[in-house]
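Only one protein chain is missing from this complex, and each of the others stays in its spot.
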């Protein structure tokens, strides 16, 4: 049984070792980019099926962000939506034979959590200003400053380990079962992987929204986006 | 546990690039088209609202027009009804007047017929009375038919105006009508009496007329002096007819 915690190096690009997750991520990026470009090339006021699905997705992301933050979702739409979409697609690559999900390796999860971490700080500063954002660490009193600082680290670490553990354990369990009985038996576990992957993508996106929203502060601005206009 | 830092760095760059790509190619166009559709829907709603308002105003106008028409119609109807009422009243009045006229004519005709009948009755009664008086006079002496009236005739002649008296008998004979032929004594008495009354003796031309029943009558050129029952009966009958 292979060690699930190590990464395989496929080839070297100069001094840079290109590992499996990076290669899979590139493939996913190319696929997503092509999909986005092709599907948004001809948008119409009267939508087709694909456009309806896309609009439903965007509207749902907007609604979730608005519900969580109570503010206009436009500045956060791309980040949250991309995180959800990438994690979902990456998790679901587990069903492809011979492909390991990038999220089953801690580097990818750490990269995602780091982006969320940086985005939290950036949105907090842009939303409250330097002093305002730093003042949030002293709430409810200055005694809480160390605890708040530690919380920033631990919740990011928890984000990493949650996604990594779930996906990696799914892949690992499927690998173990596959080594015992190769036919039909892994199918329910793979189905469970799909469900877990979707739920984990949702949880990751929601937690990122909560973190960013808490940092950006409560400035209730815009009205709730209507969903009637886009529902098919 | 080993972390491949190259992989971590590459993945971070990859994800940032992916965020940019998807923001550029997926989220921006889709949210734009959603906003466009929302604007279009709002515009369509506004258009529909304007159209509805226009339709409402048109409906209000039509309603006002219909009300005006109804009012005009009611006015015309009321005028026609009034006219008809007036016409009816007029016709009624005319008919009533015609009926009244007819009734009055009938009443006057009736009155006229009644008067004629009464007059006829009176005449008949007078004739009857004359007959009765004639028959009754037959019972008394024949001399009473003349002699009793000579005195009265003389008085009546005396009562005439002076001019009439002078004329009477001045121009020749005087017609004297008697109920029967006068006897000699009666004639003498009569001439004597007339002579006393007139102051001169007229020449008498005596005629006999049984229609006088009893009495005498002098017919002058300008005056007639009646003193006989026929005249009395005629007077009574006239008075009765006048009173009736």
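A and B are the chain letters, set down in written order, and residue numbers restart from 1 in every chain.
Everything below uses one rule, namely that a contact is a pair of C-beta atoms (placed from the backbone, for glycine too) under 8 Å apart; a residue touches a chain by one contact, two chains touch by 3 or more.
Simple rule for what comes next: contacts and distances are computed from a predicted model.
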{"item": "Listed names \"ATP synthase subunit c\", \"NADH-quinone oxidoreductase subunit J\", \"sn-glycerol-3-phosphate transport system permease protein UgpE\" or \"Fe-S cluster assembly protein SufD\", with the criterion being the UniProt name of the chain not displayed", "value": "\"ATP synthase subunit c\""}
{"item": "Among A:40, A:68, A:166 or A:209, residue touching the chain not depicted", "value": "A:166"}
{"item": "Options A:57, A:92 or A:202, residue touching the unrepresented chain", "value": "A:202"}
{"item": "Chain A residues that touch the omitted chain in the full complex", "value": "3-6, 158, 161-162, 164-166, 168-169, 172, 195-196, 199-200, 202-203, 206"}
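In the analysis below, only the chains that are shown with their structure count from here on.
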{"item": "Chain centre separation in whole Å, for chain B relative to chain A (CA means)", "value": "114"}
{"item": "Contact set on chain A toward chain B in their complex", "value": "5-7, 16-19, 21-22, 25-26, 29, 32-33, 36-37, 39-40, 43-45, 47, 51, 54-55, 58-59, 62, 74, 77-79, 81-83, 85-86, 102, 105-108, 110-112, 114-115, 226, 229-230"}
{"item": "Chain B - residues contacting chain A, complex", "value": "1-4, 6-8, 10-12, 14-19, 21-23, 25-34, 36-38, 40-41"}
